[in-house]
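This is the structure, below, for whatever I ask next.
Every protein chain but one is kept in place in this view of the complex.
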Amino acid sequence: MKYSFKNDYSEGCHPNILKALLETNEHQQNGYGLDDYSIEAQNLIKKNIKNYDAKVYFVSGGTQANIIVISAFLRPHECVISADLGHILNNETAAIEATGHKIISIPTEDGKINPKQIQDIIDTHQNKPHQVKPKLVYISNSTEIGTTYSKNELQILSDFCMENELYLFMDGARLGNAIMAENTDLSLEDIAKYTDAFYLGGTKNGALLGEAIIINNKNLQPEFDFHIKQKGALLAKGRLLGIQFLELMKDNLYFQLAKKANNHAMKIKEAFANKGIFFYTENFTNQLFPILNLAQIESLAENFDFYVWKKIDEQNSVIRIITSWQTQDIAVEQLTNKIQEF
Amino acid sequence: MKYSFKNDYSEGCHPNILKALLETNEHQQNGYGLDDYSIEAQNLIKKNIKNYDAKVYFVSGGTQANIIVISAFLRPHECVISADLGHILNNETAAIEATGHKIISIPTEDGKINPKQIQDIIDTHQNKPHQVKPKLVYISNSTEIGTTYSKNELQILSDFCMENELYLFMDGARLGNAIMAENTDLSLEDIAKYTDAFYLGGTKNGALLGEAIIINNKNLQPEFDFHIKQKGALLAKGRLLGIQFLELMKDNLYFQLAKKANNHAMKIKEAFANKGIFFYTENFTNQLFPILNLAQIESLAENFDFYVWKKIDEQNSVIRIITSWQTQDIAVEQLTNKIQEF
Amino acid sequence: MKYSFKNDYSEGCHPNILKALLETNEHQQNGYGLDDYSIEAQNLIKKNIKNYDAKVYFVSGGTQANIIVISAFLRPHECVISADLGHILNNETAAIEATGHKIISIPTEDGKINPKQIQDIIDTHQNKPHQVKPKLVYISNSTEIGTTYSKNELQILSDFCMENELYLFMDGARLGNAIMAENTDLSLEDIAKYTDAFYLGGTKNGALLGEAIIINNKNLQPEFDFHIKQKGALLAKGRLLGIQFLELMKDNLYFQLAKKANNHAMKIKEAFANKGIFFYTENFTNQLFPILNLAQIESLAENFDFYVWKKIDEQNSVIRIITSWQTQDIAVEQLTNKIQEF
Partner (left out) sequence: MKYSFKNDYSEGCHPNILKALLETNEHQQNGYGLDDYSIEAQNLIKKNIKNYDAKVYFVSGGTQANIIVISAFLRPHECVISADLGHILNNETAAIEATGHKIISIPTEDGKINPKQIQDIIDTHQNKPHQVKPKLVYISNSTEIGTTYSKNELQILSDFCMENELYLFMDGARLGNAIMAENTDLSLEDIAKYTDAFYLGGTKNGALLGEAIIINNKNLQPEFDFHIKQKGALLAKGRLLGIQFLELMKDNLYFQLAKKANNHAMKIKEAFANKGIFFYTENFTNQLFPILNLAQIESLAENFDFYVWKKIDEQNSVIRIITSWQTQDIAVEQLTNKIQEF
């Protein structure tokens, strides 16, 4: 069987989590997120982001987190601004629109948004009340193509949003990878400071499932749990999410796993670079987008699974290689060896 | 610490599941429900219900199952009929209405619906197009108060729905308990035969989370997966649900666990009955609703957790005792001993 | 052809309106409610209710007014409380639920709501976040069965709602009839004082179409026009609504028309009463609900159209007789003559 570099959710979970599930299995706990583990995990996250006034909620997946946050924050006539590569735009079966809200798309090269682009949207949405009101800026970090925001970029975006009464919400399905990127200066604490809300992705970084939604803006906290329940996301055995985030947050495991995934990717990146191969975007996280010719793609495909992401021309395509906390050293070695044969 | 009889989701999961999670943890699998375990579990369920044309989907919870099924099946002007005790009416934060559909409530004593009651609703909804169109009958088995449908009752209901072009959907959050009730003659196969769709609850019968939605009506199958994704219910690591249902369905574990829960309840029921205590409803599943006086309630509350469900008068209230697959023999013994002291 | 007492929208509009439409027909005006007539009509209404801080919006019908007000005021997890006879519950094809909000029904005899009933609902909706949050109280004046609120009743309801952070919204499809009822002491000014929002029905009181939504609560005013547009209710030629309300509000025409309709009804009421006929509810507005035997119903049906509203027993039913601003004196005389023959 081929080794898969298709995504970062091909395996189960970190062994510590399974161990904790075993150890706690027989303990009776309150349901619906009121269990001891969830409460402890929430406290650990608040400590980690150094914001004890934040509210932390656990849900089972990223689309769910996006649906709940966005529909809870917006009034019916308000809409979302997203980069064109945003997961909510292309990969969630119009889940946001299904809650009644339009998403305005910003064309980007790198999947990131800047204030100038948002200002353009505000300027072209002045025909009130015939146009929707832009109200929430959705960003991803890392983005769908593995790029990240610097501290300065996020701060400027945050200031702009505040001045324009826009909420800033960060999709952190791969937040660990973003924070541990070797080129970043952005910390979890910064993110808690500069966003109204964000989530910390567990599914793609060592958990069986689970995202931790963190609401920093106090005005957006009240009655948020109603929305979780209404959208079908309040697990009876919330302990399953609590236990996992407790393990991930302990001793920085979360960040170690993300670092490991990034390191794997950087090794592979180096192998491609050594062969003079270009990338669609330069990345320091766990996603790589090398531009290969058909022969190279075929050669890799003999032993590895990956997505052919985008056709460039008749001879060349971009492929996507994703590493994870669980990617095996040996698989990385086999892959880099194969690349060296190009 | 007091032993809890508050609900059937106080503990983790059956050890077989943890074992299987451990064993499969490192195997790379496709995401989003296309993993080997999910496919195998789906096949096992189809075999179990003896309907190989059914479609089986796994989601993480009951509210989610209700949202997805109902909103996928109905057009905007169509509505749901439910018994007044239906979970969708009182315990799901108007999740169904949030998808745009009204629920018409039928007053009941036992939480069950019969054709006569549905006919009344049809008769009083003839002012077209000024009233919603009743289109889906939602029933629970076992119900919120632990009662169950007999084979004959379900068959009559099914015939009536078919004649009246109504869909029949069964909420099976506690379907194992219903099927294993000593007074029932209804099999899983019957349910697959007489409903358009139903779900098999895992969360309350040994799983960490998970419900298996089974769609029997072929007209309602196409493109159902879009709805799962749109409502945020398609887990990236669908394997987590597949592995669990695979374990539960193997060697009838699912039914054994439900039987065990029922047996515990029956022992406790006998203890109450021996003391001449009446019940709010007669039950053969894992929920008991004894009517106790305040002194009795206080006495039990010293050692056990349970819900005071409904006040009868100044001196008496109905309490709710729930057993589960995981309820300890010793706890049942302690409880029955305590009851004998009344 | 039989004369119809079926409803109060069987004819066109008051001649003054047609005259004004003719006179203004060629004047160029701004679209979408920014025409001179709409602005003047808004000012006249504010003057009439003695609240210059109110905001006034015109829409084409009652269901539309209910949809827009309720969906604009509520967050997704909040719901409406309504009397069981409320128009939104039974006569609007689940239009409110289609915007995502549940309606909790209060069983009533007279179609009216009191604080005790609301308190009961609050008390039984404390299982947060598993139940919806009651947030808006919807009342009708006059009600679907022609009853009205006294000043004292409305004041008490208003105080209760304020204390419990509930919005109070009055459906005024027949508000003119309510205010002009001979037994009422409630003025338009009172209504503006005691409700967060209400609407003044034009369709059933002399207009071709149109309801004037008045928002008294300043917190609920911002960006309300976006909701009107989004729900398809912002007429390009808003002048049509402005002109009509301008005519209706001038020289108290609106109230004269309602008074005329009520007077007609009172004459018919007297005729029934003189024959010892009982009523389902005692009414002082333009709707009557006499309880007649089959022979009496058949006799009336020879010459008049009306609804048989509710069966009482095999021999008797309640019929509904509605008068309007346009009901002809001669028709009332013919009807009362017929009644005298009973």
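Letters A, B and C mark the chains in the order given here, with residues in each chain numbered from 1 onward.
In this text, a residue touches a chain if its C-beta (ideal position, glycine included) is under 8 Å from a C-beta of that chain, and two chains touch if they have at least 3 such contacts.
Quick caveat, the model's predicted, so the values are computed rather than measured.
In the full assembly, the chain not pictured is in contact with A, B, C, by the touch criterion defined above.
Residue C:60 is the one among C:38, C:60 or C:148 that touches the chain not shown. Of the options A:100, A:146, A:172 or A:232, the residue whose C-beta touches the omitted chain is A:100. Contact with the undisplayed chain is limited, among C:11, C:84 or C:110, to C:11.
One of C:229, C:269 or C:320 touches the chain omitted from the figure, and that residue is C:229. If you put the hidden chain back, the residue from C:104, C:209 or C:253 that touches it is C:209.
From the options B:230, B:244 or B:283, the residue with contact to the unseen chain in the full assembly is B:230.
In the full complex, chain C touches the hidden chain at residues 1, 3-4, 7, 9-13, 15, 18, 21-22, 24-31, 60-68, 92-95, 98, 203-204, 208-209, 226, 229-237, 239-240, 326. In the full complex, chain A touches the omitted chain through residues 76-77, 79, 90-94, 97-102, 127, 129-132. One chain of the complex is left out; on chain B, the residues touching it are 32, 71-72, 75-77, 99-100, 128-130, 132-133, 223, 225-230, 234.
One rule holds for everything that comes next: only the chains that are shown with their structure count from here on.
Chain geometry summary: the mean Cα position of chain A and that of chain B are 34 Å apart.
Centre-to-centre separation between chain A and chain C, using Cα means, comes to 51 Å.
Of all residues in chain A, those touching 2 or more other chains are 226, 229-230, 234, listed in ascending order.
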